[in-house]
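As you look at this complex, bear in mind that one protein chain is not there, while each of the others sits in place.
Labels for the chains are A, B and C, by order of writing; each one numbers its residues from 1.
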Amino acid sequence: MKHIEAKGVYVIAPTPFVPDGKIDESSIDRMTDFFLKAGVDGITVLGQLGEAPKMTHEESVGIVKRVIARAKVPIVVGVSAPGFAAMRALTQDVMALGATGVMIAPPNTLRTDDSIVQYYKQASEAIGADVPFVIQDYPLTFSVQMTPAVIRRIATDNASCWFLKHEDWPGLDKISQLKAWEKDGSLRRLPILIGNNALFLDFEVERGADGANTGYCFPDMLVDVVRLSKAGKRDEAHDLFDAHLPLIRYEQQPGPGMAVRKYVMMRRGIIAHDTLRKPGASLSPTARAEVDYLMARVARVDPRARV
Amino acid sequence: MKHIEAKGVYVIAPTPFVPDGKIDESSIDRMTDFFLKAGVDGITVLGQLGEAPKMTHEESVGIVKRVIARAKVPIVVGVSAPGFAAMRALTQDVMALGATGVMIAPPNTLRTDDSIVQYYKQASEAIGADVPFVIQDYPLTFSVQMTPAVIRRIATDNASCWFLKHEDWPGLDKISQLKAWEKDGSLRRLPILIGNNALFLDFEVERGADGANTGYCFPDMLVDVVRLSKAGKRDEAHDLFDAHLPLIRYEQQPGPGMAVRKYVMMRRGIIAHDTLRKPGASLSPTARAEVDYLMARVARVDPRARV
Amino acid sequence: MKHIEAKGVYVIAPTPFVPDGKIDESSIDRMTDFFLKAGVDGITVLGQLGEAPKMTHEESVGIVKRVIARAKVPIVVGVSAPGFAAMRALTQDVMALGATGVMIAPPNTLRTDDSIVQYYKQASEAIGADVPFVIQDYPLTFSVQMTPAVIRRIATDNASCWFLKHEDWPGLDKISQLKAWEKDGSLRRLPILIGNNALFLDFEVERGADGANTGYCFPDMLVDVVRLSKAGKRDEAHDLFDAHLPLIRYEQQPGPGMAVRKYVMMRRGIIAHDTLRKPGASLSPTARAEVDYLMARVARVDPRARV
Partner (left out) sequence: MKHIEAKGVYVIAPTPFVPDGKIDESSIDRMTDFFLKAGVDGITVLGQLGEAPKMTHEESVGIVKRVIARAKVPIVVGVSAPGFAAMRALTQDVMALGATGVMIAPPNTLRTDDSIVQYYKQASEAIGADVPFVIQDYPLTFSVQMTPAVIRRIATDNASCWFLKHEDWPGLDKISQLKAWEKDGSLRRLPILIGNNALFLDFEVERGADGANTGYCFPDMLVDVVRLSKAGKRDEAHDLFDAHLPLIRYEQQPGPGMAVRKYVMMRRGIIAHDTLRKPGASLSPTARAEVDYLMARVARVDPRARV
């Protein structure tokens, strides 16, 4: 099975809402245009941070349709669900609309190597063996730990496995291991895009990751860091990355992190409101002032933060 | 808000499938008729053991419609979902069809008293403050522990809280505490129906539980035990219960338990097949023989097990 | 490495205390004598239910010394600890006193097959590769799931692995799998003694388990059930087991279970007090009355419950 080469930045798109909680369609359009102009290589919609579980099936389909209508890059859709029926239903609808593939996170009850491998086998059968899927490896949130060997088994078992969204923590040596296997031929080509709000992007790319698949409020910076790093401009990549790190770290907080991201994207004019659907954190005035302060400090190095 | 009095046995209905995984509609009808004849006081559909997460929204609505068409007793529908949008959507559809109320389990991320209380408040607002809801208190599966004080807060905050499906383990003293509070007026009337496959039904009713809300393969036995116990026939209640306990225990195993239940219900002629949807355990020949042996032993005391 | 053949009943000994929490030495003696007279094949001290974590190192050593002084059967000592230093220290002291082997539970942070295998390898190295050890496979309490293949790897890696204390739930098919491997030679001899308060003892022995390693308050009944079952007297084994099952189930409750066990052993005259060390549950008067009622019902079949 021939996959589109996953590399560069596949940005995780948030879902913009108007203040009463309805989906903000014009912000979806503006945000999609912004992503394309920023140079992203793909867009993932309905990830955890796209507040996917807060949407009905119809809303989910509507969002994907809207993004696909403008995007000229591959689209990944998060379809994780408590059961295969809902996963299959959403997959069929979004693939029919033109999505390139789907992302699947493991349910948090899996505790053995075999049960993880088996889950992805069954999920792939449920959605169709011809649908490219992304493994989401995010133990901090899903409580499921996949060794490199388990990931290799999933990739070997399923030709439709497209790439790995790597957000294990710690995770640097995992990338090195998988890339070493890819190099010596004991693992087929399996692109690795990193998540975890890019907290380790600098070294992850140096370890061999093919890019990022995350949603930090400056995806344009992610594009630059990956480009600089791949071009061998190590110090420049770190200089840019380090300037953002205080804000990256602030945005990575579970809970308020999503509110931070939307607040900055609103300040940058990318979306109209920083509304989260219930249940969702909102930022206190103190927290907003802290984010403002961090942005001002970023702006000393990166003019894009001057807003 | 005036609720239908919850008492006796609200049986948890499995979802019957034909061997290829499609919903078996004629078995739904036969099973519903059987429940009514067995003397149940209510029916809960789409609980965890109704394999609810394996159904699409449309299938869920179809099942509820079919049961309601024949049932002359209150119907509770499990609407637990990762987000409020899906929960609201299913609730609206099934209430429009004539359901009496819904059951809500807490998400497994809740770790503080306040977060549990807040969750039920938000869930109730999401589905509508006029929709009767059942608290599912099942820490073994959901990893959320509710103290009696937390349950009292939920009941006090939400007039629409209908009853407690109690399946904490250990749980006897919890029932005693809640019933003591109900008696001294520090808790409003809150019926308690017990779950956990009835493993402690005998003493739970003696502690003050109002009945059972579980799905053991002999719901007719549950009806009898509750009736005998409420009538003060303690030894008789225990004699009947104890005759079934070896099978109750066997059926209570997480994973194979659901396969055991369907297998026995198939042998009893209540449903046509013992099929589970994927991913679902199937019984080994050895396990089936063990269940057969247990049924034969039950039959020495309870003729209903002679099939 | 040649091991003592583990079979029959290795009873888990509680630790008796006097009401102020000090260790009750004369009850230790009486209890040890009772176990021997009951026909147990071995004794495990300082298991989870021996309240092991509540003891200092010195107290632990003292208890083991006292039991060994009277026992004429193999002694297993629970040495699970957060770190290898404490584990090694206790192991050395009790092996010097004449213990036969030790029992090790996995720390609840292990989440991958390799990490479990590696843990037992390191633990065995820490205590000494010549010290027989028992694997405690108890996912309900330790949150660690070991597949049959993982258990086989541990047994293969470590000649000093003595037997498996099996208390997975569900666990019947696991026994069948391991015993099938033992039979076809793909697993070396690995005795299986079952735990989980004997809740499935009846079928576990039929599936091939070599006996029980648990602490139900009637270990003499466990001895009889294993003997009857091994002798092919299936119905007799089940009849005796079923008579006790209502009490087994009651005693198996996490938390109050240990208080139930000590209360019954006190009523039977085996220990002097039913005291638990803090933090430990105590039985309400209602709970005691329930246990009394259960004992009276057991006594209708098993005269040993007439006390």
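The working rule: a contact is a pair of C-beta atoms (placed from the backbone, for glycine too) under 8 Å apart; a residue touches a chain by one contact, two chains touch by 3 or more.
It should be emphasised that the depicted structure is a prediction, and the values quoted were computed from it without experimental measurement.
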>> Going by the contact rule already stated, which one of A:G98, A:P246 or A:G269 would touch the omitted chain in the full complex?
In response: A:P246
> Out of C:S26, C:N108 or C:S186, which is the one that touches the chain we can't see?
Replying inline: C:N108
>> Using the document's definition of touch, tell me which of B:E5, B:E58 or B:D114 contacts the absent chain.
In response: B:D114
>> What does the interface between chain A and the hidden chain look like in terms of residue numbers?
In response: 169-170, 172-173, 176, 199-200, 202-203, 206-207, 238, 242, 245-246, 249-250, 253-257, 284, 286-287, 290, 297
>> Considering the whole complex, not just the chains shown, which residues of chain C touch the missing one?
In response: 51-57, 59, 81-86, 89, 108, 118-119, 122, 126, 277-279
> Of the residues in chain B, which ones touch the absent chain?
Replying inline: 111-114, 139, 143-147, 149-150
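The working rule: only the chains that are shown with their structure count from here on.
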>> Going by the touch criterion stated earlier, list every chain that contacts chain A and also contacts chain B.
In response: C
> Of all the chains, which has the CA centre nearest the overall CA centre?
Replying inline: B
> chain B-chain C contact: same residues or different, taking over half shared as same?
Replying inline: same
>> If I superpose chain A onto chain C using their CA atoms, what angle of rotation comes out, to the nearest 5 degrees?
In response: 180
>> I'd like the Å distance between the centres of chain A and chain C, where a centre is the mean of that chain's Cα atoms.
In response: 47
>> Counting only Cα atoms for the centres, state how far chain B is from chain C in Å.
In response: 33
> In chain A, what residues contact two or more other chains?
Replying inline: none
